[in-house]
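Of the protein chains in this complex, all but one are displayed in their positions.
What follows is chain A.
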Amino acid sequence: MPEADPVCREEEDLVGSLASMSSNERIKAIQKMPKTMRKKREIRNKVLKERTKKSRHRGAQWTQGAPGVSFRRFGNALSEFFQQLRPWHKSLKIIGAEFGTSVLSYFVFLKWLLNFNIFSFLINFGFITIPQFLAAEPNNLSFTGLELLTGAGYFQQTVLYYGFYTNATISKVENGPSYNMQLAYIFTVGIYFVICFLILLFSMARFFSSNFRLTKAFSVNASKLLCTWDFNITNEEAVKLQQKNLLTQIKEDLTEVNKEVVNFSVMERFVHIATHLLAWVVSLATAVAACAGVYFLSINNLKLFMKGYSNDLQRQSAMLVLPVIVSLLNTLVPFLFSWLGHLEKFQTPGQHIYVTIVRNIILKISIVGILCYYWLNIVATSESQCWETLVGQDIYRLVLVDFIFCLLGSFFGEFLRRIIGTTVCVSLGLPEFDIGRNVLDLIYAQTLTWIGILFSPLLPGIQMIAFLIVFFVKKVSLMRNCQPPREVWRTAQMTTSFIFLLFCPSFLGVLSVTGVTVWRLKPSEECGPFRGLPSMYAAVDEWIQTLERYTVSKWVVWIYHNLIASELFFFIISTVVLIVTYLYWQIIQARKTMIKLLHNQIINAGQDKKFLLQKLQREQRAKRRSSSALGGRGQQRSSSSYHPSMQPAQEVPGYPERAFDRNQNTSHNEHPFSVEISSSSDFSPGKQLR
């Protein structure tokens, strides 16, 4: 009975604190509690009773909550509808069940990237293309099948490319509402990029906060055992494989424990460093050579195109040479890099993966970079009729050929490799799904799409279809041809790195390319929504000037002149952001020191506990010896004659009890030290003390 009282009081306190929270916080707090569902339901009912009691006292305030409640219910119903769709839930579940979380992360990433493309396609189609259909000019060119591959020919005069869009203000009805195509184009693209920026920023922040590893030099072994068993894997064969992999890793770890640290001689270390340097020089040289090749090939391409619009089949197929060469480079050079990685002996396989991924990134960034340089500096200033459409076509071809090479890569890399691995050369075995290379391919494709949005508004739609096909092809190829990964792939860390890569070189690069195009480059004179203007951004300038005439919109003009177009404002904002960043960084440093101090404190408390336990044991042993020296009869007499002298001893167990009563949810069934006491032979008073 007396034990129930502190429990009841604790529960009343809990109910009281929960009742005073807002409903969101309360829901989260109840979710976090490690109690059974029935208990949580009881607590929630008690809390709701408390709240109605309180609100009855307050009276009218209860009804004010009602609109908020109904709004939340509507939002919930909408979310539930979308959740019911749950596309690909079953596919993802099967993939996770057989191959584990690491391979699953590729498919989840692909699904996430698809959302960007769907969103872009919808808003571009809605705001730019549909109005354009109303003011469309007839298309005089003929359609041959080759257009699907080259994007030129018939497609030049369609909504696919920038050049087709009109610069007029479209209005169906005379003196009716008009639709300014220039503003629509620039604002749609601009707002899309702003929204993407925010989504990427928040995703990155969320991933950093949940996946950030505090210290690297800590228990790899312990967490491997207890925290990385993949509960997702539900296939019997896959479970056996996972157990086998874990067994192999544990055995390797144990043999490393027994091995002594080998000190390399100076000569060996020198050879090591020289090999690493050489490998890096070769990789960078390959990347530079690839860039030079792409550059000269594209200049050649431009000369071909400058010979005017023509439907000559030969000339059009010649335009495909550049994208094919680029895709070949992107596919074959990574094999060179991984071969180089095998030559250099890395200390851990993790380093090998990391270095190979970095080299691939450098290659892809340099190729995309040189292409952007070529487009912005050479194509834009060339004397072609419509350079934006040219750039759009180039990007269309690159995207398409990259998609085809992705499918081919799946075919050769996985299907043929499996055939070879099972029939011709059985020692190779089944291929593994190369997560790093595939994710980098996805990021590359998405970068190209983002660059192309300005020049070809419907490109995200094409990429959307491509991603859908890639998902199914990769899934089928995975199920039929691949085996689950053998090595540890730090999923959370790698996913965070990939999202960071998507943001930092990829999206920011796209923003700078688009920024340079909009601000600095002169749009072509004869086509597109910005024809005749000195730059694409001039459309916004003109619009602001027209707004100045109306007094209603003076505030928009003020915001534009003083906030958006003023350098002082950005300078002030940058300074403020830098100061805030610096403050947060200092707080982080302080917290790290705090963590170290607390860690030391815990260790010290543990040592105190051990010391006190030993002291207690010594005391009790000493007392036992002195009591057995007093009366030699039996236990009972010794215990009965013991009672008077127990008084001081009773204090001692109380002290450790108070000191060690940690604030755990778990109840201590036995005191930690009573085990030691009862283990020392026939000392029954230990139990009487409790």
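FYI, a residue touches a chain if its C-beta (ideal position, glycine included) is under 8 Å from a C-beta of that chain, and two chains touch if they have at least 3 such contacts; residues count from 1.
Here is the rule we use: contacts and distances are computed from a predicted model.
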So one subunit is absent here. Using its UniProt record, which name fits best from "Protein ROH1", "Auxin-responsive protein", "Sorting nexin 1" or "Calcium and integrin binding family member 3"? "Calcium and integrin binding family member 3"
Using the document's definition of touch, tell me which of A:Ser55, A:Thr158 or A:Asn211 contacts the absent chain. A:Asn211
Just to verify: which one of A:Thr228, A:Ser338, A:Gln385 or A:Ser535 makes contact with the chain not shown? A:Thr228
Out of A:Leu149, A:Ile195, A:Leu246 or A:Leu297, only one touches the absent chain, namely A:Leu246
On chain A, where is the contact patch with the chain that was removed from view? 27, 31-34, 36-38, 76-77, 79-80, 83-84, 89, 92-93, 96-97, 101, 105, 108-109, 112, 203, 206-207, 210-215, 218-219, 221-223, 225-232, 234-236, 239-240, 243-244, 246-247, 250-251, 253-254, 257, 490-493, 495, 499, 599, 602-603, 605-607, 609-610, 662, 664-670, 672
